[in-house]
Structure formats: C-alpha cells, structure tokens
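Complex shown without one protein chain; remaining protein chains in place.
Labels run A, B and C following the written order; every chain starts at residue 1.
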Amino acid sequence: MIVIMRMGASAEEIQSVVDRISGLGFRTHMSQGEERTIIGVIGDERPVNKDSLARMQGVERIVPILRPYKLASRDFQPHDTLIEINPLAKTGDYRGCTVGGKRLTIIAGPCAVESREQILETAQIVKEAGAHMLRGGAYKPRTSPYSFQGLGEDALVYLAEARQATGLPIVTEIMAPEQIPLLTKYADVLQIGTRNMQNYALLHAVGEAGFPVLLKRGMMCTIEELLMSAEYILSHGNRKVMLCERGIRTFETYTRNTLDINAVPVLKELTHLPVIVDPSHATGKWNLVSAVSRASVAAGADGLIVEVHPHPEKALSDGGQSLRSARFAEMMTQLRRVADAVGRTL
Amino acid sequence: MIVIMRMGASAEEIQSVVDRISGLGFRTHMSQGEERTIIGVIGDERPVNKDSLARMQGVERIVPILRPYKLASRDFQPHDTLIEINPLAKTGDYRGCTVGGKRLTIIAGPCAVESREQILETAQIVKEAGAHMLRGGAYKPRTSPYSFQGLGEDALVYLAEARQATGLPIVTEIMAPEQIPLLTKYADVLQIGTRNMQNYALLHAVGEAGFPVLLKRGMMCTIEELLMSAEYILSHGNRKVMLCERGIRTFETYTRNTLDINAVPVLKELTHLPVIVDPSHATGKWNLVSAVSRASVAAGADGLIVEVHPHPEKALSDGGQSLRSARFAEMMTQLRRVADAVGRTL
Amino acid sequence: MIVIMRMGASAEEIQSVVDRISGLGFRTHMSQGEERTIIGVIGDERPVNKDSLARMQGVERIVPILRPYKLASRDFQPHDTLIEINPLAKTGDYRGCTVGGKRLTIIAGPCAVESREQILETAQIVKEAGAHMLRGGAYKPRTSPYSFQGLGEDALVYLAEARQATGLPIVTEIMAPEQIPLLTKYADVLQIGTRNMQNYALLHAVGEAGFPVLLKRGMMCTIEELLMSAEYILSHGNRKVMLCERGIRTFETYTRNTLDINAVPVLKELTHLPVIVDPSHATGKWNLVSAVSRASVAAGADGLIVEVHPHPEKALSDGGQSLRSARFAEMMTQLRRVADAVGRTL
Partner (left out) sequence: MIVIMRMGASAEEIQSVVDRISGLGFRTHMSQGEERTIIGVIGDERPVNKDSLARMQGVERIVPILRPYKLASRDFQPHDTLIEINPLAKTGDYRGCTVGGKRLTIIAGPCAVESREQILETAQIVKEAGAHMLRGGAYKPRTSPYSFQGLGEDALVYLAEARQATGLPIVTEIMAPEQIPLLTKYADVLQIGTRNMQNYALLHAVGEAGFPVLLKRGMMCTIEELLMSAEYILSHGNRKVMLCERGIRTFETYTRNTLDINAVPVLKELTHLPVIVDPSHATGKWNLVSAVSRASVAAGADGLIVEVHPHPEKALSDGGQSLRSARFAEMMTQLRRVADAVGRTL
C-alpha cells in the first residue's frame, strides 16, 4: 500500500499518518518527490481499512499494491482447480464429470423446469448431443412479481428423475440460505445467479455447505468483485467454486448483455478456479449463441452453460435466447472442431 | 403490446401469431405497412410472456405498450404516499416523522455502528443539526470477507439506546429474510442495500413483514427495475416503501458512483412513493456531499440519507465519504435555504 | 510516478528499470516491501511514456502520481477564470457578459436555426426571460445522413441579426477546422460538441484561433479526459475555455443521457475554468429540464445552456427536449430563487 500525500502536506500531517500506520503494525518507507511525499507501507495490507486512512489530514489518496483476494488467486494456488461432480456417491447408477480439466464441460437445459415431460425430453436431447450436465430452474428470480416463479420442489423431483434417466448431474439455482437442505437433496451443483453475486448471506451459507457452486458474475460487477465473492465462499471452507461469465450491462441495447470475452483469459490468469461462459444470457438472442459459444471456447473457457428448450416459442421464460434441439446439436459439432483447434476435447 | 412481423413474413406465420394471441384471451388488430405487418394486442399485457411470443416464426420483435409495474405507478395512485415512522407505538416516549410530505426527511449517521459511544455521540450530533432519523449498520454487506462485518445484535441494542436518548427513529440494513424478527424488534425502517435490490427472497419477505422499507436502487439497475422491485414489496402487501437513489455505476472512476440526478424528477413523475437520495455513496467523497445534497433537494427529492461520523479518519468503513459534525451542521444550514427556494421545509 | 515490480522480479530486472528511468533524467527511490519492490520516480512525470515502461520485464504496473493536465488545473491557477464575451468590440451596439463570476450565465435558444423568423422570435423570448446568450446551430452533427443538417451560412446571418436585435452574444457549433474563419466572423462563442471532444485537429485549431470556446464533455469521456481536451486548447494559447457537462451515456435508457451532477463540484475543485450544464441533452425530455437546472445551480454550476423553441412540436431537431417560452420563463423564476439560496445571482 502506498499513501500519496497532498502537495504541501505539513510535516505534522505526514508524521501523523506514519504514526497511524506504525500503530497498525506496519513499517513505513518515505519517499520525497518534487511535489509530493509518498509513504510506502510494508506488510500484508489486505485487512487495513484504506478508506479511513485516506481521510486523514494531508492525504491525497491510497494506492493498494496487493490484490484483495487471496484463496482465489493463482499466487495462492498455481495449478488449476478440478471439481468432481459425482452424483454416483448418492445413487450409484450414473457417471459424473470433472470441471476444469482438458475436457470442456457443457451444461445445457431449459431456463425453468416447466413440466415433467419438458425436462425429461430436454434432458434426453442434450444428453444425445453430448452435454455433461443438465440445468433447469426450480425457483426463478424474475424481475416482475407477476411472472412465472418456477415449480418449486416439483421441479426438483422432475430434475432428479431426468438425472436418473440420463445420468446427467443437475445444476439448479439457489435464491436463499434456507433452500440449502432441499436443493442439496436433489441437485448436484448450486447456481448463484447474477443478481445474488453479492448476496453475502447466501455466499456465506453455500460456503459452509461445502457443495459445488456455480457462481455467476453480477451483471454490474467487476472481475475483481467476482473473485471477492468467490473468496467469500472459499474462505468459509468450500473450494468447489466454478466462475461464470454471463455478460455485463453496458450502454449497448441491441443485445441483452455484453459478453465480456476479455474476462475469460483474465480469469484464467488471475485464478485457478474453472471458468464457464453463459452465451444465452450474454446475448439474449438464440441466433448469436453459437458464434459466441465458439468464441468462448477459443478464448479458453472451461465450459458453457447453454439454454436449450424443445419448443422455445412456448417457453415460460427466456424463449428468445433458447436453442432448439437441432441447433444445439449443430453447435456441439462446431464446438468439437474449435475445441480441437485449441487443444481441448468435448 | 404490438407484434412487429419480419419483412416478408408469410400469411401462415401471421395467422399463427394471431391464433396464439387469441388463445391467450386478447383481441388483435392488424395493420399492413409497406414493408411489415403489425399486430396490435388489446388488453392488459402485463402477465404475457413476451419473450416466447417473440420467438415465433416470422416475428421480428415485440413492443410493450404498458409499463410493467402497476401498484407503484402514479396511474394507480396519483397522490403522493406519506409514510409515518412512528416508534411511539412501541415505546411511548419519542416523536416520529413523516416521509413524503412537504417537510424533507434527513436521515444521518455512521455507515456502521462501531461502539456504544460512537453511535450515541453521532445520534446527538445529527439530532442537534436537525436530522429526523438515525442510520447505522449492524450487519454490513462488505465486498471482502476480511473486512469489518458489523457488531450484530450489540449494534441494535446501542441503536435503540440512541433512539431512547434522542427520539430519532432508527434505519438499519437487512441482509436476509431470517433477520426480520430481530431487526423489527429494534429498528423502525429496514434498509435494503444496493446489492440486494433484486434479492427477490428478501423483497418477498419484507413485503410480508409490512414494516417500513428503504429500498436502495441497485448500482447497475434501471429506474424501471427499481420500480419493479418496489412492486414486489407492494404486491406482497407492504405499502410503506421509500425509494433511494444512491448513485449508479458508470465508466467514470473519479467518483465512487455517478449520482443519477435525473432519476429524482423521473421517479416523482412515475411513482407516488417517496424518493430519498444518498449523496454519500453517490459520490464516495465527503467534500462533494454538500453540493450534491443541495442539488438533490433542488431537484425535488423528499429527503436524504447521509453518512456522518464524529471521527471519519478512524471509521471502520466509509470514512472517506462521511461528514464530520461541523460540516454536517453547515450543510443543514445550506439545505434550509435551498429547501425554502423550492417550496419545501426542513 | 511509482513503478510496482512483480512479485519475484529479479535484481537485473529492477536495475534495468532504474537505468531506464535514470536515462530519462529522473531520480529514483527504492522501497522493498514484503512481496514486491516499489520504485519511486522523482520529477515531472507528465511527458513520460508510462505504457512502454510498464512493458519492461518484471514490471507489474505504473501508478501516476501527478494529474496529466497542468494549465487547466487549480494547482496552476488557483483563482477562477472569468471569460468576457464582448461582441461590442465588433459592432459597438450591444452589451456582453462575463462567464465564471458570481452572476450565472444562461445560454438559451433552439437546437438548430430553422428560419429567420424562428431565431428572431426565440431570441426575443429568451432575452425577455433573462438569458445572457443565444444558442443556435448552423451546422448540425446528426447521427443520420438523412436528417436535417442545418442551414449553414444563412443561419449565421440570421443569428447575427438576432444579436443585433437583442444584444445577446451568439453561441454556435463548429464541426471542422476550416469553419473557423466563417464562424468567428458571425459568432461570439464556438461550441465543440460532445462527439468532437476528442477531435484533436479541431481542438488544436480552436486553440490557435484564440476565440471563446464552449467545450462539451464527450458522452463517454471521463472528467479527466475533458480536462485533457481543455488542456489541448489551453496549450495552444487559448485561455477562453468554458467546460460543459451535458450528460454521459450509461445503461439507463429512460433518459437520453445521465446528467453527471457529481462532475459539477468535482470540476470546480480540479479546475479554474467555468462550468456550464446542458440540462436539455442531459435528460432528453423537456419535462425534466427545470428540475435538473435547479439542481445544477444548487450544485455550483456557473451557468446553463438550455434548448428553447417557440414551437417544439414543429422543431426540425430536438423538439422533445426543448422548452416552450412560458416554461422557460417559469424556470428562470425558479432559478433566481435557487441562485439566491446558494449565493449567486441571475
């Protein structure tokens, strides 16, 4: 951490800052420039409240040197985290998958579970096309209180049945800490949605649950904030965290969100956690999904989470961004070629 | 709602859309342009899933005509909502205040309750300067798991003591549904923070609690989304909702957020709910707080929520944006003049 | 400037950076932290190419200490710049005005000059309501090549006639360096539009012209970039620069732009140049203009530039954000009260 003093800061002001820093247990290092004095702070600055320090008389600003996250960083763990999704342990009759390795992980399924038939049919479709996990919402966070809010536990029962039929592990969204017992009973991965990325009560709870988590980036959150939210989960003891880039909000309105493709190589550099891309929410338009899925794999993503619906024009939510069966199968074929071009497998 | 068909949509495609709409119980009205056919949908379109309709063959896009919220709108209730904050009902020994009338409501206090002394001292300061409510966090949503997370129930006890001493009602933040019993025991207004504006489980719960709520705008949420979140609370039976503009996230980094001053007159036009501005988070810098507070009052805000700390340079959070006692008192004097200039009182 | 070396940078890498800095004529100051080495650079860093330095082996990042602008800063000139707009020097028969003093400067008029009658009528209206300058476009930067592009020199002739009739100095937009001789012949202030804020050829040219300039902030430019563009004009010899906050582009779509009200006190702190606000473009809606105009004055703006049209429903451009005559007069009355409340006059 570096403290930059204002031009003309007095000797008393400088001394006062040095004393405060020393009082916090750090050594300081002074540097006298032509216009300003700079005070270097030596030690692990992470727990220091930089904001109040910045408020001291004569201080212009504080420049942090260290990244604010630790467990999530490559410095802490240089090798990639591999996450075993192993429903086998529960029911004994189907295969799991590993997220974060050479093989890409494709998660596919409808936005929401709408009926037993719908989810069973979709599970079969995505399984045949080569997907590795099945997604489907039981509890849906909807902008409007008047929109379809999900089938609740019924949906979970259907999802479990779909897993039984296809062997695909289940990814479903969690909206509140009290849902943990119910959801972990049926599902294999808990998804934290974009609007809950900074719901700290929820992060804390899934951190303690120790269950695999797919953490979606807040549409309004920086890459660093995503890693800080992951840090919450990691620091409460759960190392099974997958990150998901799902598009950010920008001034561009032609697409629902703007896929931050830069975030893929940035995250692969900064963290050891697997990086999944959601091309459906990142575009909001089914006809863009294949192109940005190929791009995501080419950029180094470890997997995709894609909305697939057998009849998008009848979907109760997100019909506009869901792929039909044939289109999804075609995309999987394209992805195999791109994966191969960048040294991955599908 | 209007359905715009693609150029060259076939008669079958058009008929299919008309049939779907009729099947939903709406009448349609066709308009044949030179390049495109337009289908008007007559009736209350709010519950219709526009997204799946948009996915039908031959459809280019859907244009909603009605606003998606109802209870929050001026169409539904033309007169301003007045919210009585009346702790008297509980303890019998202090005055309350009314939010939304001619008199502005000034809520002031520290970001977090840090000690009994700190909150009692601050309560006295803001009371003397003319504030109407006391703010102070007991549970703090912090970006970092390593930062100060609040004193919890101890803080609530101190806040209640400060209310006892000054007569100021208490505003404090709620982070999860399960905190409702505890927080409503001590506080007078539940604040929903910017990161929880779309935490629907929480909105649902405070909606059912029927307790006054200060709903902060998400830093990356539109005005319409803010009103939709208010609609969640209203539609679950709670009409005591205050909206809070607290700055949005933009590309400008000199300030912590960008105060969307436009939102003040926009909200006063669209909704009957009171509009409070938070100049502290909207700027992130104490030296900008007075100027934007004056601006907010001049633009028509019904009140302010301001961070005040007796010793900002020692604050455990948000020191950089907190006003000292003297500065807050000076600001209150300025605000009285501006309020008077726009026909309000303080 | 501070150079932060990567964790584990070698002694050779550090020495190589030190040598490069010394070679540029600066002294260095080393600070050895627990995880990283920091190199302080002593001297005026502004001309240094930080980007290539950042590319040297072992460098993590560069932290600039000094602001990149100089002539525009309060450090360089602590007192406010006053700009005399004095058309008297040309024609001898009307008063000028001073921008940047205690008296606010209100610039009003139509988006574009549409006819002789329209501009003469508008000039009379805004003069009677108390405006100090007349705005009107002769050459219009329009998003579409198919939209009205302005009347060109005819408009300038009409504007000069309006000045003759009312005594109001003229503000009009410049789009290219070659327009300088023509525009300075008729107008009193050259406006640089939001899309040209970083048109450096134009900044250079008006810098050399030495004529008063109203520089609008780019809709996606930071406050610092606005000051850097002002620095271009100042550094080419022209000190008569007024800055204009006119709203920035954000994710909010209800309004045309988001007025960055924070920028008003920020600019008043960072620079000595006058700060004008454009409430018309900042909102895009006439019914919001009065509220945000009051807010701008309350926040400390030195003036406003407002679109006024006698018949907005017939305007060839920007009708939606233009005030009618009566509404403008009413707003001026309100502004007088707010100006008085903050120690300014109208």
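Assume a contact is a pair of C-beta atoms (placed from the backbone, for glycine too) under 8 Å apart; a residue touches a chain by one contact, two chains touch by 3 or more.
Given the structure is predicted, the values throughout are model-derived calculations rather than measurements.
**Q** Going by the stated contact criterion, tell me the shown chains that border the hidden chain.
**A** Every shown chain touched by the left-out chain: A, B, C.
**Q** Could you tell me which of A:105, A:296 or A:322 touches the chain that is not displayed?
**A** Residue touching the absent chain, from the options given: A:296.
**Q** Of the residues C:26, C:158, C:186 or C:286, I need the one that contacts the missing chain.
**A** C:286
**Q** Against the chain that's been left off, what residues of subunit B make contact? List them.
**A** Residues of subunit B in touch with the missing chain: 2, 4, 7, 29, 31-36, 38, 40, 42-44, 63, 65-66, 75, 220, 249-251, 253.
**Q** Go through subunit A and note every residue touching the omitted chain.
**A** Contact residues on subunit A toward the absent chain are 220, 222-224, 248, 250-255, 258-266, 269, 282-283, 287-288, 291-292, 294-300, 334, 337-338, 340-342.
**Q** Tell me where the left-out chain touches subunit C, residue by residue.
**A** So the residues of subunit C touching the missing chain come out as 46-47, 49, 51-57, 68-69, 141-148, 175-178, 195-196, 198-202, 218-221, 225, 228, 231-232, 235-236, 249, 286, 312-320, 322.
Just so it is clear, only the chains that are shown with their structure count from here on.
**Q** For the two copies subunit A and subunit C, what is the rotation angle that overlays their Cα atoms, in steps of 5 degrees?
**A** Value: 180 degrees, nearest 5.
**Q** Starting from the mean Cα coordinates of subunit A and subunit C, work out the distance between those two points in Å.
**A** Centres of subunit A and subunit C (C-alpha means) sit 40 Å apart.
**Q** Would you give the residues of subunit B that are in contact with at least 2 other chains, written as numbers and ranges?
**A** 220
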